[in-house]
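Step one of this worksheet: look at the structure below.
All protein chains but one are shown in place.
Let's turn to subunit A:
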């Protein structure tokens, strides 16, 4: 479903992604973990071309994302993206946040888009928040609206960049529950996260990155109990002893 081949990416002289190769199958859930500055955000941002790459290829559902001939707007409708800081549109209501892209990008009639938007928001426990602006929502509610907004384009793939890092502890669970539900429904997902328990519970594979490289890819059972790489062992001992 997602195929990343020999991808390199630098910001100036700082090489942030080094020879990245990854294959992600349909309905797989991947946790992307690693120390700060490892290049995790950059890696998921190049998957929907929020950042350019210097070399290599990324193929999502048969489409070469960084090919000049690709209609990137169309390709992006197939890839939902959820940001750490939500990035909801503050001047629109929760429902409008969800429906604007389906209406304007896909040309879905407003009434149909609203019906779908309401269903999505309800399924994420936001039935009573449809007509509220983001500033009147808690962080957890905002992030769930952001998830609904991404799902409204009916994507095959969802990318999450630390979706719970900006949240108070008591709100983390509601967002993780939403992601967990998507995993059960068979959504293909990459989640950058520091929530190790969550990663262990729902993910098919852990991708561990450090200094721009993919250092280790293993199922959670192996990764968390018996990591192969020394780099991951050090990282885990630091994280788990906190």
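Simple rule for what comes next: a contact is a pair of C-beta atoms (placed from the backbone, for glycine too) under 8 Å apart; a residue touches a chain by one contact, two chains touch by 3 or more; residues count from 1.
What we mean here is this: contacts and distances are computed from a predicted model.
Trainee: The chain that is not shown, which UniProt protein name from "Amino acid ABC transporter permease", "Protein-glutamate O-methyltransferase CheR", "Methylamine utilization protein" or "Two-component system response regulator" does it carry?
Mentor: "Amino acid ABC transporter permease"
Trainee: Touching the absent chain in the whole complex: find that residue among A:3, A:27, A:70 or A:87.
Mentor: That would be A:87, which touches the missing chain.
Trainee: Tell me which of A:25, A:104 or A:184 is the one touching the absent chain.
Mentor: Touches the omitted chain: A:104.
Trainee: Identify the residue among A:53, A:95 or A:150 that touches the chain left out of the display.
Mentor: Answering carefully, the residue with contact to the hidden chain is A:150.
Trainee: May I ask which residue of A:1, A:50, A:130 or A:236 touches the chain that does not appear here?
Mentor: Once the missing chain is taken into account, the touching residue is A:50.
Trainee: If the hidden chain were put back, which of A:5, A:133, A:194 or A:213 would touch it?
Mentor: Selected residue, touching the omitted chain: A:133.
Trainee: Footprint of the hidden chain on subunit A, which residues?
Mentor: 48, 50, 73-74, 76-77, 79-81, 83, 85, 87-91, 100-101, 104-106, 133-135, 146, 149-150, 153
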